[in-house]
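Just one protein chain is left out here, and the rest sit where they should.
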Amino acid sequence: MTLSWYLVLAAVLFTIGAVGVLVRRNAIVVFMCVELMLNSVNLTLVTFARASGTLDGQVIAFFVMVVAAAEVVVGLAIIMSIYRTRRSASVDDANLLKY
Amino acid sequence: MHTVPASGLLAASWLLIALPLAGAAVLLLGGRRTDRWGHLLGVATVAVAFVIGLACTVQLGGMSGSKSVNLDLFTFISAGTLDVKAGLLFDPLSAIFVLLITGVGSLIHIYSVGYMADDPGRRRFFAYLNLFVAAMLLLVLGNSYVALYVGWEGVGLASFLLIAFWYRRPAAVTAAKKAFVMNRVGDVGLALAIFIMFAQLGTTSFVGVLGSTGALAGGVLTALGLLLLLGACGKSGQFPLQAWLPDAMEGPTPVSALIHAATMVTAGVYLIARSAPIYDHAPAARTVVTIIGAITLMIGAIAGCAYDDIKKVLAYSTVSQIGYMFLAVGLGPIGYVAGLAHLLTHGFFKAGLFLGAGSVMHAMNDSVDMRRFGGLWRRMPVTFATFGLGYLALIGFPLLSGYWTKDAIIEAAFDHGGTTGYVLGGVGVLGAGLTAFYMTRLMFMTFFGRPRWDAGSASTPVDPHESPGVMTVPMIVLAVGSVAAGYLLTQAFPLSAWLSPVFGTNKLESHVVAPLWIGVLVIGAMVLGVAAAWLFVGRREVPVVRPARVSPVVRAARNALYADAINESLFMRPGQWLARALVFVDNRRVDGAVNGIAATLGGSSARLGRAQTGFVRSYALGMLGGAVVVAGALLAVTAG
Amino acid sequence: MGAITAPSLSMAALAPFLFVFGAAAVGVLVEAFAPRDVRHPVQVGVALVGTIGGLVSTLLLAGRKEVTAGGALAVDGPALFLEATVAGLGALAVLLFAERALDPARSAFVAEAAVPAGSPRDAELLTSTRVQTEVYPLATFAIGGMMLFTAANDLLIMFVALEVLSLPLYLISGLARRRRLLSQEAAVKYFLLGAFASGFFLYGLALVYGATGSVRLSAVRAAVSTGGTGVLLVLGLGLLVVGLMFKASVAPFHTWTPDVYQGAPTPVTAFMAACTKVAAFGAILRLLYVGFGTDAWTWRPLIYGIAIVSMVVGAVLGLTQTDLKRMLAYSSIAHAGFLLTGVLGIGTGASGTGLPATLFYLLAYGVTTLGAFGVLTLVRDGDGEATHLSQWAGLAQRSPLTAAVMSLFLLALAGIPLTSGFTAKFAVFRAAIQDGAWPLVLVALLASAVAAFFYLRVIVLMYFSAPTADGPTVGVPGLPTTLVLAITATATLVLGIVPGAVLDLARSAAIFVG
Partner (left out) sequence: MSSFPFLLVMILLPAVGAAVIAALPRGREQTAKQLALGVSLVVLLLAVLTTVAFDTNGPRFQLTTSVSWIPDFGVRFALGVDGIALVMLLLIGVLVPVVVAASWNDTAAGNRSMRAFFAWLLLLEAMMVGVFAATDVFVFYVFFEAMLVPMYFLIGSFGGPRRQYAAVKFFLYSLVGGLVMLAAVIGLYVVSSQQLAHGTFSFDALRNLQIDPGVQKLLFLGFFLAFAIKAPLVPFHTWLPDSGAEAPIGGGVLLVGVLDKVGTFGFLRYCLPLFPDASRAFAPWILGLAVAGILYAALLAMAQSDMKRLVAYTSISHFGFIALGIFAFTTEAGTGAVLYMVNHGISTGLLFLVVGMLIARGGSRQIGDYGGVASYAPLLAGSMLIAGLASLALPGTNSFVSEFLVLIGSFPTRPVYTIIATVGMILAALYILLMYQRTMNGPPRGVLLEELPPGAENGPVGGESAHDSVLDHHGGATATLTETATATAPARARLRIRDLSRRELAVVTPLIALIIALGVYPQPLLNLIRPAVSATMSDVGADPHGITPTHAPNKGK
């Protein structure tokens, strides 16, 4: 099994994540889809690191995880606050600002 | 053409223009303060100008050698190779015009003192009149076509102001505008002629242009001749621009006498005579001049027969008489002197006739309807006598002015030779007959027969009376002129000799038709005309109300051969229609395009704005789409 | 696996970051330990010291050219110029945050973000003078991230900086005291879309890494110069660009901008509009010029097209906006397009005048837009800022000075001569035409004309319309806002009338290391 399959898998995951952002209504799920995208990138990075024989890609993957964690903290806080106000986590309900 | 610089009194000839101009300025700027003595100042400036003009003429007459005196005052316009001097040219031709303008002008100024005595706007009247005299003098004295043009439009302005002098009357206002605009049509011709002169010869001065006509191509000369003729037609009320002149009678009667009979309307004749060297080389243009003259002569005479308004009849008579003059100057060297002589005598008797008409109107509470006159000779003997002499002079009664000068024109027409000569001569004779008819009709209706005026209102009873001396004296002077001028100018002190420095000596060796026969023909036509008038008007009762059922010929004559109708349907209505259509185009199409762009932008903004739905997921879709496009574009660029 | 060698660190070159991040960290500590009453002044003071310290230390570094932190950070003209710009504008934004005279409740920020909007407790707190003072350290972190963003010579650092600047912004977008629903919605939208965009950026990073074996821009440049751009690299570039364009609110990645600008507290909007734009363009310039500068013909058509789309979208959609903040958001999108026009003026081998022009434009635009949003905070009705256009009718008769200052900013945004906007536009258009992009400039000019319409409409309303009876009041600003408006207005005029010195500075700064 060549490395390129990992890349394809990562790309597929990325696509699934992106499409998930488009089709899911729940803000938490949308956010999870974003996380899926980030993780597919991690997979890509690790694959490339493996391919090039350097550690850089893996180090970057660590960075990405840390950043993703921070993002989760911020994101959940924001989503929580709007959920508590609106009693709904549907992104389609937050629709006051338009045109 | 050779000129000499001005010296002596001639160096001061600019005063001729400056004095009336200063008079006008003082009267206009002085306001009410000058009300009490303003009219006197007006009279004085013109009278002094007459004296100066006379003295200049005497000096000119005494000069030997060249009789063209040039006086450059200052540079008017100088740019590139164009160099126009403000300058005067005093020669025998301008001299006779100066004398006519200031002489008749002085008389009419004096007359106006009485005529306008009760008008609150008398000061303004004299200011305009002075302005007119100044402009008219500039017209005949300017030494270049540009200077002439300045005077040309100046008299147009004065004419406009004076026709609309009683500016509350809508008719007067309309007539003034009509006069100005139709004059402008002619002015465009004159202006274009000046442009051609500059383009071809690099100069606009009389000396420069008229001295180099030989260098010009025939087509250019013909064009020049026709364009100058267009200008002349506008100013002189000639076909096809004749319609404004009768309407101009809405102005006060002295104005009709001075401007619309004696002086301004003859400016066209002056222009053509002045441009003689051009016409000498442009026979086609010259023929057109005679044709225009002949047509106008007939139009004026026919229309004159049908009107009941005394001033309109005189106005059409003027149109007709100027037609004679055009006919004359169009005949070439043999006609110049005849035409100018007729111009001078016409100046006397027509001015006299108008002043007489003014006197009658003065007596009749400003009525002009001849059907309401009758039997006035008893009430106004002086007016009757002077008017009668003018009448006789006009119809060409033997030995009076008109006889000499009109005869000369008809003679010259026959002498033109060939079929053209006979036709033109025949028209002249026919015109003489018609002149006799309409003028006799006028005499009968006004001075003879039963009095037909009604009593008028209590406050303004109609009580015909003789006019005061200040009015009758000028009339008497002009009557004397009407009687004597013709003999003096043709026989005693021949105008041809005086003008020979300008036109050379043109003695015809043999006549086509013997002068005696022509004399008989003309007198015969006159007698026929008078007899016809007696038959149709004199021996019958004149109905107070104008008969409505008349033949088409009479109806056409009453409508001045439908000149107004033609102008209206040919120019005015299409013009108005075009203007309205353009307003639509400008608002809807041109401006509409601008507003349309704005509306389109606004509309697309609103439509595009709908894409901003407020839904996060559709935003994300947009971004994803954008990312795909970006990636695709980059790949395409690298691949290609 | 070799031994890990510690990267060389030039502490002096890092001083600006140390100042700003230090201040942010101190702010967090203050939040934890300082008593509630003194927190606000102390936080403002700390934030100001940090940003101004950052500004001053950047200025002191002027002229330095080096790559430090193991090649991850560039200290060069563009970086320093933009860091100084961000720090300066950040300091001004902090002043806007600190304004306490305008709102009856003495701040534009919510008293307690955790309380659900519309709850009884929320209504109670609406009139309280308590403030969520975390905004100051958050904003300081964001400023630090932005400065880092412009200096990042390494895609990974760039990504980290991107997140460091974004995360605090997501948060403070949702902290408005009034119209909290809108504010929270803005935060959610900004966050979700921002994270989405980060994903693209990161994937791009990964692809570039895969293609070149490194995320260092110098290495990318070397790879591009020798091996050209393969499919992976091109895709990577595209995705990186998407991530950056999102931050710079360039159409078609602009969709969040109007909503977030409108919903966020106005001082935050001012901060975002000014500083984020500067930082994002700093990163764009560095990525394109340093990383892909030798292969400009690959990305030029793309930027060309995006610039046109952005200008047209911004100008046209701005026409029908009725909310001033939204209108300025579309204006910001259009200006992003104008800025890209300047980016195109790279010349051959980055010799063009595009870089200094873009630097100048960023400064001019940042100052003006910050000022414009600053004015918006003054005009208020009972429910906070009165941002609906109709409420501005006849403002000039209520408060001539406010109207005059606003008009100045609007004219500058429209690019009328003798204001900074004109000089800036002239500079970028000149750069583009010098590179032969005159059709683009023509489009840009027509777009400016269209955009001018909506700027003018505000002036028309303020000056030529009669005021409505129940119109808004114009608050009397305290010292901070007054200071901000005075500085921005003066700068707008100075950059328009005597821009020589700053232009020279931008030109001398316009050399990348790497």
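Letters A, B and C name the chains as they come in the text, with residue numbers starting at 1 for each one.
Just so it is clear, a contact is a pair of C-beta atoms (placed from the backbone, for glycine too) under 8 Å apart; a residue touches a chain by one contact, two chains touch by 3 or more.
As the structure is a prediction and not an experimental result, all values here were calculated from the model.
A.B. asks: Checking the contacts here: which visible chains does the omitted one touch?
C.D. replies: Per the touch rule above, the missing chain touches B, C.
A.B. asks: Per the definition of touch given earlier, which of B:Leu578, B:Ala599 or B:Val628 contacts the omitted chain?
C.D. replies: Missing-chain contact among the listed residues: B:Leu578.
A.B. asks: With respect to the chain omitted from the figure, which of B:Leu40, B:Val58 or B:Ile77 is a touching residue?
C.D. replies: Missing-chain contact among the listed residues: B:Ile77.
A.B. asks: Among B:Asp187, B:Asp247, B:Asp308 or B:Asp407, which residue is in contact with the omitted chain in the full complex?
C.D. replies: Reading the full complex, the residue touching the unseen chain is B:Asp187.
A.B. asks: For the chain not shown, which residue from C:Val28, C:Val49 or C:Ala452 touches it across the whole complex?
C.D. replies: That would be C:Ala452, which touches the missing chain.
A.B. asks: Using the document's contact rule, name the residues of chain C that touch the chain not shown here.
C.D. replies: 356, 397, 411, 414, 416-418, 422-423, 426-427, 429-430, 433-434, 438, 441-442, 445-446, 448-449, 452-453, 456-457, 459-460, 463-467, 498-500, 503-504, 507
A.B. asks: Need a quick check: the contact residues on chain B for the chain that isn't drawn.
C.D. replies: 1-3, 28, 74-82, 146, 149-154, 157, 164, 167-170, 173, 176-177, 180-181, 184-185, 187-188, 191-192, 194-196, 198-203, 205, 207-208, 211-212, 215-216, 575-576, 578-580, 582-583, 586, 590-591, 594
In the analysis below, only the chains that are shown with their structure count from here on.
A.B. asks: Could you put a whole-Å number on the gap between the CA centroids of chain A and chain C?
C.D. replies: 25
A.B. asks: So how far apart, in whole Å, are chain A and chain B when each is placed at the average of its C-alpha atoms?
C.D. replies: Taking the mean C-alpha position of each chain, the two centres sit 96 Å apart.
A.B. asks: Could you list the positions in chain B whose residues touch two or more of the other chains?
C.D. replies: 609, 612, 614, 616, 620
A.B. asks: On chain A, where are the residues touching two or more other chains?
C.D. replies: 18, 21, 30, 91, 94-98
A.B. asks: For the complex, give me every residue of chain C touching chain B.
C.D. replies: 188-189, 192-193, 196-197, 200, 229, 231, 234-235, 237-239, 241-242, 246, 252-253, 255-256, 258-259, 297-299, 301-302, 305-306, 313, 316-321, 450, 453
A.B. asks: Going by the contact rule at the top, pick out the chain B residues touching chain C in the complex.
C.D. replies: 598, 601-602, 604-606, 608-609, 612, 614, 616, 618-620, 622-623, 625-627, 629-631, 633-635, 637-638
A.B. asks: Which part of chain A faces chain C closely enough to touch in the complex?
C.D. replies: 7, 14, 17-18, 21, 27, 30-31, 34, 37-38, 40-41, 44-45, 47-48, 51-52, 54-57, 60, 63-64, 67, 70-71, 74-75, 77-79, 81-82, 84-86, 91, 94-98
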